[in-house]
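Just one protein chain is left out here, and the rest sit where they should.
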Amino acid sequence: MLAPASKQSHDIEVLWWWMLGAAVVVFFGAVALLGMAWFRRGTRGLPLFGERESVPQAMVIGFGVVIPVVTLVVLFGVSDVYMVGQTSPPNPRSTAMTIDVIGHQWWWEIRYPATGAVTANEIHIPVDTRVNIVATTADVIHSLWVPPINRKIDMIPGYRNRLLFDADKLGVYRGQCAQFCGLQHAHMALKVFVQTPVAFRAWLQNMTKPADQPVTALQRAGEHVFMTSSCASCHTIGGTSAQGTVGPNLTHLATRTSLAADTIANTPSELAAWIRNPQAIKPGDRMPDLGLSRTAITALVAYLDGLH
Amino acid sequence: MSATRIVRPRKSVPNGIWGMALFLCAEVSLFGLLIGTYFYLDFIARSWPPYGIKAPSVVLPLVATAVLLATLVPIRFASRAARADRRGAAITAIAIALVIQGCYLALQILLFAHDLNQFSPQRSAYGSIYFTLLAVHHAHVLLGILLDLALIWMLATRGLTEYWKVGVRVLALYWYVVGGVAVFVVLTQLAPSL
Amino acid sequence: MATVVTPRGQEHVDRLERIWAPRPGLLGWLTTTDHKRIGILYFFTSLAFFGAGGVEALLIRTQLIGPNGHLLSPQAYDEVFTMHGITMIFLFVIPMTTGAFGNYLLPLMIGARDMAFPRMNALSYWVFLCSGIFMYAGLATGHAPNAGWFDYVPLASKTYDPGLNIDFYGFGLIFNGIASTAAAINFIVTIFKMRAPGMSLNRMPLFCYAFLAAAGALLFALPSLSLAALFLELDRQLGFQFFSSSRGGDALLWQNLFWIFGHPEVYIIILPAFGIATSIIPTFTHRRMVMYPLVALAEVMVAFLGFGVWAHHMFTVGLATITTVYFAGASLIIVIPSAIQIFSWIATILTGTPEFKTPLLFIVGFILYFILGGLSGITLAAIPFDQQVHDSYYVVAHFHFVIFGAAVYPILGGMYYWFPKLTGRMYNEWWGKASFWLTFIGTFVTFFPMHIVGIDGMPRRNYTYPADMGWTFLNMLESIGAYILTAGLVMIVVNLFVSYFRGPRAGNDPWEGDTLEWTTTSPPPPYNFPVIPTVTSPYALWDDKDREHDNRRLERGEGLLDAGHQTPASTVQDAELDEILSMPSYSAWPPITALTLSGLFAMLLLGHYFIAAGFVVLGLLALLAWHRNEADA
Partner (left out) sequence: MSARTTNLLVWFGVVGGGLAWAVQFVANLAFGWARCNPPVTRWALPVHGWEIALSAGALVIGLASLGTAILILVRTKGGGVLQQGLRGEGPAPPIGRINFLAVVGIVVNFLAIAIIVITGIGAPMLQVCKQS
């Protein structure tokens, strides 16, 4: 939030600094008064005014009613009537594209409905483009929060909440589930890649393609393992018989930078470790320990790392 | 707390009645929230009641409610009689009310069972709130009937002491509020048909 | 000034002593209806729960002291932070303020000899105790609630939480609600009807206004929680559909019902703290509160407006802006009553001659932290900013400054302030001051960095966090602060414990206090006051001629009310003497009724509905037996 990558986040940051400034004045004003009380603890009344009761009474009315009412009414107008309109969801027609973000325990499903591209835990958006995010959930309540890009929005069963992404800085931004969603709430992060329109189009283009065919013998062995073990019953790999929908779509797994909702990096060794014992990395996660042999895992990793 | 040695005719409402009044405040807000929930679910529903459940029939519930309201008359009489130290009259009045309220509850339970055969609270949120609302209301009527019995017994055995004079007035207050609530409950229950 | 007893007066006092002689031994405590004994029971029970909640807090902080901590498993962490919330709110702060302080002090401050309904008072305590044990039974059997104290569905539904965990929560809160409702009714009637003659609404100690407001809010807020819990259990146990979106239910229904209770709850927690502050400040500044009427109304107004702000806990669920705007408006204006009080306290300290003894120090700390928490609260009423930091550690920082810094500090200050009254001995001032500074620093170091990590994007309720986020140092700081804080709290308990045995005699009125509890002996006798006090101002004890008048009345034996356990009742607005009540002295039925309730809820939990019905019958019989004895049983 303090390193904004969008107008919305920037506006909120500005609001924050103003509120902080006002708060500092109030707080240290009170500290000053109490300090004065300490220095004058022996003497009744106030300097200059003496013991006239009307003075402290006026102080209560002034500091306690008049000044706060004015400030709060201003804050109300600025933030709750004007700014709300700026950061709240866009009119879908005003946006270049719609992305569905679906919360699962404990990962994010990302869909580009216009193209049929499906991925997980990594949202790619073009810079300086208004994107209409539709946030829904497959199970419990989650909350999509990418501080540098915009405020958060909860994902509630039965509701289609929306959010505006309109990043104006290239880069990779981390987000995390903000609403307590169970055992692995702590390991439910995602990344947002803000790319140049060219790079974004290339990426999306690739996403719409079916999975690469395995080339090496090892990869073919890995594909066999995937299709014959229980992997295929939970995961989808486009263009193959694996069409499970419980876990993330793996069609282009090798293009992702992280695994298990940004818990570990997507490297062959980490991937192998994850497959060998997911419960050690994300206790309580839906991904079971398949009890695959070392050789099977090596093959599987080779296959999955070929899915560009 | 029985009041001995009253300084002069009491100016303020006795503690017992204050206590019951405040308890009823909590009960009324409970029913307010139940009815609020009913309409909240109504607002977000695609159809209310859901397809396959026919809107409730109006006549019997309204009649039953009217009967329940009628019992407020003997209840009021009982509380006056108690203040006038007329123990026998008070007991009789409560007994009369008790009988009618008993019939009301019996009828309502029959209707409740009949509705349960029509649609279940497990199938739709409508069923859930419908049956919960009615069940909570009937529970309050049942509690009132138990209070009637307790009062009759106490008046018969302990006599009309200051303590039980207040007791009768507390009972009356309870029934006034339950009667009032009954109106709102039945209107909510029948809302789809009205 | 305190009561002076002449030899002739002593005869009258002895007579009262005989009439009110307490029943000896354990049975005396089990069957007592004396508000002071019940207050003491409340005090030690809720203190024990405070200990439990504190241990849970330390577990949380130790888990988070570094990244990827593994002191607790995710499951254990969820149970611990849930129980921490439930314990501190339902089993510590509320029973400690309303239960302990309110019970012990309210009748003394309004010049009554007991609460309006002494036996119901005992019932509230026993029910509270049983409900607390009930909820901790969950933890003991490894089924502690684990979906947060806010317990959002569907995470709390049978599908995602099949165990008994949530059922301990649901039934436990309904159970606990019975105790609080009974207590609330009792407090309101006591304040309305039991005030000493002459204590009209404009002469009522501000302490009473605070407790009146808290009790009122409790009375109207609790039904919402009980109803939500009822819906939850119907969904879980009987398969109802209140919260399932597929069947026309709504997950937000829970959030609405919960926060309709949950936000007034915040004020229920803090209002008694205001009350304690407003009774400590005049004593130690030797002057009356500035703007008495505004402080009184502020206390009530907070409780009232508190019912119109609940959805500011729901600004991120996607409500229509035309809905949220009403909550935002109320959430901002509710700042004003608090501001009025803050500046009234400050103005009083400023224009008085404050003695910065330990109790006042805690109040000053309370004022500072309440301002801090209040200011961060204002920022959360700014919807866009709230939507940014909601459910982050920023919010944790905010409400810990409000609930710990602001609600608990006056409790701690109050412990020191009334310790001489309860025990007749004086605590150790040096250790008192030391404990204040330790607590004060600990609080700041624990909670302030949370603002920063929150704004930096650290969400709440995470059992761990990655090492590369830059949150590590601040979290370590917070954990260290938690240990300092614990040391401070332990020091308070030790100081009071040792002083109870070693402390010098304090006398009846060591502080020259302003309210009636200081007229009577320390500790107060079972009948509180030999003569019913005369009251002509909110600072009764500073009206010396009234006190002298009372001494003369005692000597003449006027207003003794010595025909049994008697206490006066007066009219609601102007407190004219209206009648003399005889109060019950002992009853075994409240604890018995509480036991039947425990049986009822245990059976509901386990799904034995017929046995549960049996316990209902037993409970009704107990109530019947209870009322066979009218008053002096």
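The letters A, B and C name the chains in turn, as written, and every chain counts its residues from 1.
Criterion: contacts are C-beta pairs under 8 Å (C-beta built on N, C-alpha and C of every residue); 3 or more make two chains touch, one makes a residue touch a chain.
Everything numeric here is computed off the predicted structure, so don't read it as measured data.
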Displayed chains in contact with the omitted chain are A, B, C
Where C:Lys158, C:Arg247 or C:Arg288 are the choices, the one touching the absent chain is C:Arg288
Of C:Ser279, C:Thr324, C:Ser376 or C:Thr464, the residue touching the omitted chain is C:Thr324
Absent-chain interface residues of chain B come out as 39-40, 43-46, 48
Even though one chain is not shown, chain C touches it at residues 200-203, 287-288, 290-294, 296-297, 301, 304-305, 307-308, 315, 318-326, 329-330, 332-333, 336-337, 340, 383, 387, 536-537, 543, 573-575
Chain A residues touching the chain left out here are 51, 53, 56-57, 65, 69, 73, 76-77, 80-81, 84-85, 88-89, 161-162
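The definition used in the following text is that only the chains that are shown with their structure count from here on.
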Chain A to chain C, mean C-alpha position gap in Å, rounds to 37
Chain B to chain C, mean C-alpha position gap in Å, rounds to 32
Expressed in whole Å, how far the mean CA point of chain A lies from that of chain B is 51
In chain C, the residues touching two or more other chains are 244, 250
Within chain B, the set of residues that touch 2 or more other chains is none
The answer for chain C against chain B in the complex is residues 116-117, 120, 181, 184-186, 188-189, 192-193, 219-220, 222-224, 226-227, 230-231, 234-235, 238-242, 244, 247-250, 253, 256-257, 260, 563-564, 566, 569-572, 576-584, 620, 624, 627-628, 630-631
The residues of chain C that touch chain A in their complex are 73-75, 78, 147-148, 152, 154-155, 160, 244-246, 250-252, 287, 290-291, 294, 316-318, 321, 324-325, 328-329, 332-333, 335-336, 339-344, 346-356, 364, 367-368, 371-372, 375-376, 378-379, 381-385, 387-392, 455-457, 459-465
Residue set of chain A touching chain C in the complex reads 1-2, 9, 11-12, 15-16, 19-20, 23, 26-27, 30-31, 33-34, 36-38, 40-46, 51, 53, 55-57, 59-61, 63-65, 68-69, 72-73, 75-76, 79-81, 83-88, 105, 139-141, 143, 145, 147, 151-154, 156-159, 161-162, 174, 176-186, 283-284
